[in-house]
Structure formats: C-alpha cells, structure tokens
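A single protein chain has been omitted; all remaining protein chains appear in their positions.
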Amino acid sequence: MIFGELGYYSLIFSILFSILLFFFIYQDYFIKDNKVSTKVYSFCFLQFFTIIISFFSLVFSFLLSDFSIVAVFENSHSSKPIFYKFSGTWGNHEGSLLLWVMVLSSFLFLFLLNSKKNPKKYRLLTIFFQNILVVGFLIFIIKTSNPFEKLIPIPKEGLGLNPILQDPALAIHPPILYVGYVGSSIIFSSALASMIVNFVSKIWAQSIKIWVLISWIFLTLGIMLGSIWAYYELGWGGFWFWDPVENVSLMPWFALTALLHSIIILARRNVFQSWTIILSIITFTLSMNGTFLVRSGILNSIHTFANDPERGIFILTFLIFLSLLSLVIFFAYQPQKKEDFFFNFTSKEMGIAINNWFMIFFLSAVLIGTIYPILLEIINGKKISVGPPYYNFILAPFLIPFLIIMTISTKVDWIRSNINQKKKELLFLLIFSFLFILIINYYSQKISIINLLIFFSSLFLIFGLSKDFFDFFKNKKKINLSQTVSHFGFGLLILSIAICGIFSKETDVNLKVGESIKLDNYELIFNDLSMKEDKNFKKIIGTFNLVDINGKTFHFSPELRIYNQPPIVTSEANIQTNFFKDKYIVMNNISGSDYYNIRFQEKPFMVWIWISGFLIGLGGFLSIALKRNSID
Amino acid sequence: MNLYIKKFFILLLILNCNLSIAFSEELFDSRIKKISKNIRCIICQGQSIDDSNSDFALDIKNFIKIKLNEGLSEKQIYELLKNKYGEWIVFKPELNYSNYLLWSFPYLIFLIGGVYIFIKIRRKIIKF
Partner (left out) sequence: MIKKVQFGILFLIIIGSFYFFSQGLRINKKFFPDKNIGVELSNFSAPSIFNNEIMITKDSLKNKKFYIINIWASWCSPCREEHPYLMKLSREKLLKIIGINYKDKKNYAIKFLKKFGNPYSEIGIDKNGIVSIDLGSHGVPETILLSEEKIIIAKFVGPLNKNDYIKIIKIIKNNESIY
C-alpha cells in the first residue's frame, strides 16, 4: 500500500531538509539582526512535517494491517482491536524509534516558536544541536531500523502483538515516557548553546525552566504508568523489579529532578551555573545511554527490544560523540562566574544543594547496579545478578535523612532563615511523628529499625506539609502550592511503598475445583472453572469466593488466557482495590494435573502508591498552571 | 520542664526498643519465601523464584524446602545453588573482592559530593 512508500520517502526528505537546515542555520548565524530567518523557520517546519507524515504513515499501515511492511507483519494481526493496532506502531523497535525522532523534531520546532524573546544566536545554536540529534537518529533509522522495510511476498496475516503488551496503560506508556526522555534533549541542546554564547544565567534558566518541567512531568507519569501496567498485567503483584529497563528510566529521572531543583535556584539568582549545565548534559546522556542499553542486546531483561549489535555500535558511537562534544564545549566555554552566590546554611539553596547531592547518590547506585554485571562479564566473564536486595540495602537508609531534610528545607526561606522560629514547629512535628511510629511498632512488632525510621521520616514530611496545606486553606497563608503538592506526594509515595512492602501478606495454595482452604483471616473457595472465547484468545476463568471473618464474601475471577497469535498463555490476576488494601488473586495451572496454584495477596495501601505518583506529577503541572501568579 | 520531657522520651525509647527486638523465630514458610525472593529464576529473565510459576521455579522451591528440612542454613542453600548454577542465581551480589566496586561506588560518590559541597559552602559562608 501507498503508506509504506509515503513513510519511507518522507523520512528521506526529512533527512534532506535537516541537512539543508544546517546550512541555513549557519547562514543566518552571521546575519546581525534579531530575527531568525524565515528560511530557518521553513526548514524546521519541513523537517517536522515530513517526520509527522512518516510517523502517521506507519500508524495507518498498522491500522490498515498492511502486512507488506515487515514491522506490521511482525507485530500485528488483523484480529487485534483497533486501539492496539494503533499502539502497535510504537510497540516495536523501529516504530518506537520513529516515535522518538518525531518527539525530537516536535521539540525542535516548538522551541523555535516559543523562544522569540531569547537572543538569536542562542536560539540558532540550540536548534543546531537539536538538529544534530534529529539527523543522527534519522540516519540510524534509515540505516539500521527502517520501519518501512518491505516483505515480499506479502503475507496474508501478521504474527501478532505480544498479548502482554495489549493493555491500555502500556499502550500510552511509551509516548508519555518518550516526551519525558526526549524532552531532556532540548535542555541538552540549549545548555550547549547557552555556553557558547555566554548566556548561562538567570534569564536562560527562566526560559528553559518550562521545558524542564514538561520533561519531568511526563517522565514521572511515564514511569508511573509502566509500574501500574506491571502491577496489573504481569501477575506477580510487584510493580518495580529493578529490572535494567526500569532502571534506565529511573536514572534520568533522578538527574532531571536534581536539574529541576537547580534550575529553580538559577532562575532566581546566578548560582549553580556550571552545575546546572552539567546536570542538563548528564540527563540527556543518561536518556541516550538508556536507549543504548535496551536496544543493543547488551542487557538481558524482560523487555529489551532488538538484540542487534550493529544498532548497538551505532547508538554507542553517537552517544560517545555527543559526550565528547559536550565535554569539549564545556571546557572551552566555561560558564562565566558572575555569581551572587552567598547563602546561609539554613536556606532553601542549601536544601536544594543537599537534594542534588542525594539525587546523585541515588543515581550512582542505580547506575552501578545496572552496569556492573555488564562490566564484570566483559572483564572476567563472570556472571552476577544485581537485584532488589542490593538496591534496597543501598537506597533505603538514605531516604531517611533525605526526607527529614526535605521537610526542613520546605519550611526555610531563601538565602537565610532564622531557624529558631521554626524550631517549635519542627519539634512538634518530630514528636508527633515519633508517637506515630511508637503506635505502629506496638501494633506490629516485627519491623526493623530502618523501616521504622522510614515511616518516621515520611510521616514527618507528610505531617509537616499537611500543616502547610492547613495554613493555606484555613488561614489563607501564602504557600508554594506546587512544591507542597509534589513533596507531599513524594512523602506519601515512600510511606505507601513502605506500608505495602512491610505489611503485605502472600499465600500460595494448590487447589482443585471444589476445594477450599482456610487462610489467616479468610476462607478461599475454588468454585468453578469455565472456558470462554474472546476476540483473539480463549480464556479459562476460575471463580473463587473469598469469605472474611465477618462472613462477607468477595468474588474473584482470575483468568488464564490462551492466545493463538502468537501462541502464549498469560495469567490475568483479579485485583480488587479499595483505599485500604488490594486483594489480589492469580491462578496458574500446574502442568499435567487438575490442580491450580493459587496465589492470594493482600497489599495494604497499594492504590496510594499510584495516587502519590500522580500527586508528584500534579505538583509539576500546577507549577506551570500557576506560573502567572507566583514567583516560585 | 525540659528535663522531664527528655526523661519521658528516653523511657519511651527504651520500652520501645525492647518491644522492637524482632522475634527470632520465623515461620518455616516465610523462610522459604525469603530465600525464594533472593533466588533468580534463570529461565524467566528477571523474575525471582518466588514470583515465577515455571517448572524450574517450583523445583527450586521444593529443593529449598527439602534442604531446610535437612537442617541447612540459608547461607548453605545459597552456596549450594551457586555451585550448581553460578553466582548469578542469587540476586544479592556477594561482598567479595571482585564486587568491591559495586558496593563501594555509591558511597564514594556520596562522600565526594559531600566534600565538594562542604568546601564550596565553607568558602562562601566565611565570606558571608
């Protein structure tokens, strides 16, 4: 069909336009006026337009099930529901790269349109560097990952999309995540540009801040969606596994969060200039590094994409090139130090410095944990696993001081603070939180000291900020609403994860139809087994009754789904959520018998993990929405 | 007044610590679970033995059960499995010479970061 040709040639044209764009940028750079030339505008638009056409050509190829295209053949099927045909576009390596480059190009064009107040040379240079990224990826796509590769003879039917990927949360997870990852690209380009024209200052930070916010919000939401999908879809009741692909999205998040805080300072006064630039470069480098790790075959993970060394070498080379470029520019054009840098020990600036310090620590732990197995295997062929025990051991204790300092920092002022005034309030909060953990400890006596302290510090933060909310709503006291919401969300996140992790209960039983078993506070009855046919799978539904001590009955129906395209059996858990806990039942057939292995989990406070994640993002959103009213 | 408050808190703390001492008896099942969570299902790409329902995972769970019944300690079971399948079957990396970089790197970074901030701030605070 025509879309394959259209898509492919649009890509070729976009490369052409992008190369011409370089030329026009160069030409316009030396024209001494304040306006970016219309030629530059036009070619930015043409680049953007042709990439959009290419992307939507792929979308239509999927929607129309055009199996003459390899990507569609390998990843789709005519019986797939339309929504998943659509999301199948980016559910594969080639399509996801096309999505990636589309977001890159969109940000380039959007930046051009929204930066009119900034100096011309800075704008041109930012677009210049961003264009390098676009061209690099376009060439990568054409050379190694062409989404429009043809298949002859044209097969009648496709191979189907992995059924685990047919889930609404997972369908929108990549676009959202990519806006996060790729959003950091414009910050990267802008950082390099601002160094060259000596624009690293308060004004630059103010103009770039919104891009940091957008990137950060989407990255936060993207990561959340991935976890939500894992929890509801994967059937183990977990939502974070320290899997390399997950880690690879978390690392830029740490850097981006640190950057967000630094840029807030730099937007007010000229401090942390070099450090903010470094963070800008690191964040995008980590995003790119992530791309490399999951697409090159160097990692073994539950959701690596293509395992192709040729692609790996290309991305690696490109990544090294960008790193060297940044290094050279940084040392050649060191940001000038016109700093009004002085602040007291007890100040917001200090709090943010400490935030950055901890963020880099968390980042380095996840980085070394992810990369170390690779390094070790290269050096001496030894294979080791670095899993949750490592990350929990390293990260958990540091969360305690982190949360406490976070609370104090939100309550102190910029530059300097008289801590004595705050002492009373903080002491009260301390005592209140302490009493709380005494109660928790009395209720459940098996909690370790570290976990108790985590409860303590997260409660400290939550109570501290609740008081701020209270002041805001009742006494109309002015607070930074977006900051309070996000930080409150973070405290709630840690608290929910701690509660869920410590107080979860899990039981494994093997049952046949008709059997029942007594669990701690429940009786589980395996009522019935039935089989139904659905759109592209058969399902075996188990119906269960869960009766609690009060006699109340809950009905569960976990499923086993047997797909034929491709032939996979998946287990769909039945999760019943309320604000206090999730009840989770999943069943698996024991091969060669009538018995089913039933796993029943009680996960307290589970839904609050998602709520707090969204609160964190909401705070960022509020920051943009309320921008006109507060000066942060 | 302040002194009484302090004493009260110390008392509470001591009381609490006594209650906090974890009961050393753990249920047999939870021991299996604990070990299972730390063993990797090596045909499953990332899952732990506890999470997986594959034949291999069920076999290993059974193996752990039998070995616990034989009186082996947690450590011995890990050693046994590592001998058969390699070090990577255990999720928590060992604390040995070849892993020293893994375990020390984050703390090194933290230290360097701390020192850097300290030096910078000190200079400025003196000025201030």
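Labels for the chains are A and B, by order of writing; each one numbers its residues from 1.
The rule is short, and it goes like this: a residue touches a chain if its C-beta (ideal position, glycine included) is under 8 Å from a C-beta of that chain, and two chains touch if they have at least 3 such contacts.
Just so it is clear, the structure is predicted and the values come from calculations on it, not from any experiment.
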Inquiry  = Under the definition given at the start, what are the shown partners of the omitted chain?
reply    = A, B
Request  = Consider the whole complex, including the chain that is not shown, and state which of B:Ile32, B:Ile60 or B:Val90 touches that chain.
outcome  = B:Ile60
Inquiry  = One chain isn't shown here. Among A:Ile320, A:Leu435, A:Val513 or A:Met531, which residue touches it?
reply    = A:Ile320
Request  = Pick out which of A:Pro81, A:Pro309 or A:Pro401 touches the chain that's been left out of the picture.
outcome  = A:Pro309
Query = Of A:Lys39, A:Lys202 or A:Lys383, which sits in contact with the chain we cannot see?
reply = A:Lys383
Absent chain, residues of chain B that touch it = 42-43, 45, 54-56, 58-60, 62-63, 66, 83-86, 88
Task = Name every residue on chain A in touch with the hidden partner chain.
result = 292, 296-298, 300, 307, 309, 312-313, 316-317, 320, 323-324, 327, 331, 334, 374-375, 377-378, 383, 591-592
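Here, only the chains that are shown with their structure count from here on.
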Request  = Between chain A and chain B, tell me the centre distance in angstrom, where each centre is the average of that chain's C-alpha atoms.
outcome  = 26
Query = What part of chain A is in contact with chain B in the complex they form?
reply = 236-238, 241, 243, 300-302, 341-345, 350, 353-354, 357, 360-361, 364-365, 368-369, 372-373, 376, 380, 382-390, 393-394, 398, 434, 438, 441-442, 445-449, 452, 506, 571, 588, 590-591, 597
Key: Footprint of chain A on chain B - complex, ascending   = 9, 12, 16, 19-20, 22-23, 33, 37-38, 40, 45-48, 51-53, 55, 58, 86-94, 98-99, 101-102, 105-106, 109-110, 113-114, 117, 121, 124-125, 127-128
